[in-house]
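Shown here: the complex without one of its protein chains, the others still in place.
Our next item is chain A:
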Amino acid sequence: MAGHKEYDAATGAETTGHVWDGDIKELNKPLPKWWLYVLYATIVWSIGYWILYPAWPLAEDYTRGMLGYSQRSVVAQEISDAKQTQAPFLQAVASKSVEEIRSDAGLMEFVRRGGAAQFANNCAPCHGSGAQGFKGYPNLNDDDWLWGGSVESIENTIRFGVRSDHASTHQGVMPRFGLDGLLDKGQISDVAEFVLSLSGKSEDAEKAERGSVVFAEQCAACHGADGKGIVEMGAPNLADAIWLYGGRKQDVVESVHGGRAGMMPAWEGRIDPTAIRMLAIYVHSLGGGE
């Protein structure tokens, strides 16, 4: 600290005596006192805030504040408000027929959005966030439906699942023709060739011809004589362009050899009936519903 007051030559202002780089001196420009009082006011404010609102974490609890404010209860209130707003819509979804829901643009929008949210929560892990499916998990955007593509059929599939533990679940098993020794390797190859020929993908007409006999004996019961599938049995159409497990010969051989038994859980009891209804209408509206 300098002992004497020093004045800057250029401005005539008093300096603090602090010097940088040998010649740069700091001018003494004190802060206004109200500035200090504003600082004190903010401190007082914060103390008041600590007293009124939750503030300090403790070992097992926290200071709760005199106003009894809690963000949790605010959120709970907001959620219950939102549910109250949704209630009439949900009631309408539950009580109205699918046709009535579809003809009500506002309700349909609610159902589509609600269904999309339910889908993202429950279905997306297997069917993909865009319902585009994966190998073994059907694409729900297309127009091919193992267990039927009407809203009612889709609703039933969601409720009961496929090969699930529900009493009314869809059943239907593709036998393990190779593993269980029902067909030999050559027959499997032949029948696979025939199956590919149904959609014009066969490269060996002779094998396909032989395979047609095997098909008629072993496969037609479920997949139909023309291979177009039987919805009641969940047997897929083998004459179309959609292959759940792949459409190369190798994939088809694998399916015949080891069988297929994809599984979908039953959602009845897990999510409420209205949510299932909204899901069914949403899935149906993805573009491929019948």
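Everything below uses one rule, namely that a residue touches a chain if its C-beta (ideal position, glycine included) is under 8 Å from a C-beta of that chain, and two chains touch if they have at least 3 such contacts; residues count from 1.
One rule holds for everything that comes next: contacts and distances are computed from a predicted model.
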item: Among "Cation/acetate symporter ActP", "Transporter", "STAS domain-containing protein" or "(Fe-S)-binding protein", the UniProt name of the subunit that does not appear here; value: "(Fe-S)-binding protein"
item: Touch with the omitted chain, as defined above, among A:Glu14, A:Asp204 or A:Glu254; value: A:Glu14
item: Omitted-chain contact residue, chosen from A:Gly65, A:Gly148, A:Pro175 or A:Gly288; value: A:Gly288
item: Residue of A:Gln118, A:Asn139, A:Ser212 or A:Ser255 in touch with the missing chain, whole complex considered; value: A:Asn139
item: Interface with the undisplayed chain - residues on chain A; value: 1, 3, 5, 12, 14, 16, 28, 30-36, 128-132, 139, 141-144, 199, 237, 240-242, 285, 287-288
